[in-house]
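A single protein chain has been omitted from the complex, and every remaining protein chain is retained in its original position.
This part shows chain A:
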Amino acid sequence: MVKTEVTHVGKYLETGKISMKNQVAYRFDVFVRSILPFIRLFLAYALWKALYAGQSVIGGMSFEMMMTYYLITSFLLRLDQSSGLVWETAEEIREGRFSKYMVRPISPLGHFLAAGLAKTLYVLLLVLPAVVVLAAFMHRILLPPAGWMNLAGACLMGFMGLIFLCLLNYLTTMLAFKFNDITGWHLLKENLVEFLSGSLVPLSLLPEWIQEAMRFFPFYYMQYLPASLYLGLKTEEFVPGLIILGLWITGLYGLSVFVYHRFRRIYEGVGN
């Protein structure tokens, strides 16, 4: 039985707000996390520079294109903070602390999405200075978007990809009701997402038939297509991408709600 889970927006906005406050509770943590994007940027630059030594094109992409592709995909991948929530929430289910979501008139899915997106917003704020530095001083290695429409399309696709990942992570978390320990499930999911989304290796480097098959899966549209759209490539795939990703999101939402209502019935809420 699938029913609307998220109805009252105010409580989820407040959940997002409190999650964001929780992120900035420790000053040193905020400081370290705001430096990390710069370190990652430097390391990525050094790595790809070494790989391109003596070559101007790899897999049909110039160094600038590859750097831009890499930065966009890794940026989008890092924006997904809901995978961290998987551990927290699965632990709450294992230890019986999940009960607090069940006894209050709040949807666990809505709470999960709100907390996940709040964390994403926080990461976005942390990454913003690095993006500004990149745009101001390293514009030669980060190509500008092919056009404003390309940028908007990439952002929309990236956002939908985030929602999909949030739902996928929520679904993985719900497995803790049944399996208690979901480490194996989570690792499997993480590795698959990393490979299938093209954040490990650009999908254009894979055989043609694999690339064709990927078009029916959501992962293709989560990082690879937004990065391509930004660079002005594969623009004809924007509309089909929206439809396919939209269908996956709808299906996953229904499945997540169904699995929660089914599995919460075997929850024991251990401990006092």
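Following the convention adopted for this analysis, a contact is a pair of C-beta atoms (placed from the backbone, for glycine too) under 8 Å apart; a residue touches a chain by one contact, two chains touch by 3 or more; residues count from 1.
The working rule: contacts and distances are computed from a predicted model.
As stated in its UniProt record, the chain not included in the shown complex is "ABC-2 type transport system ATP-binding protein", which appears among "Acetolactate synthase small subunit", "ComF family protein", "ABC-2 type transport system ATP-binding protein" or "ABC transmembrane type-1 domain-containing protein". Only one residue in the set A:25, A:53 or A:136 touches the chain that does not appear here, and it is A:25.
Summarising the interface, chain A meets the missing chain with residues 8, 10-11, 13-15, 18, 21-22, 25-26, 96-97, 99-100, 102-106, 265, 267-269, 271-272.
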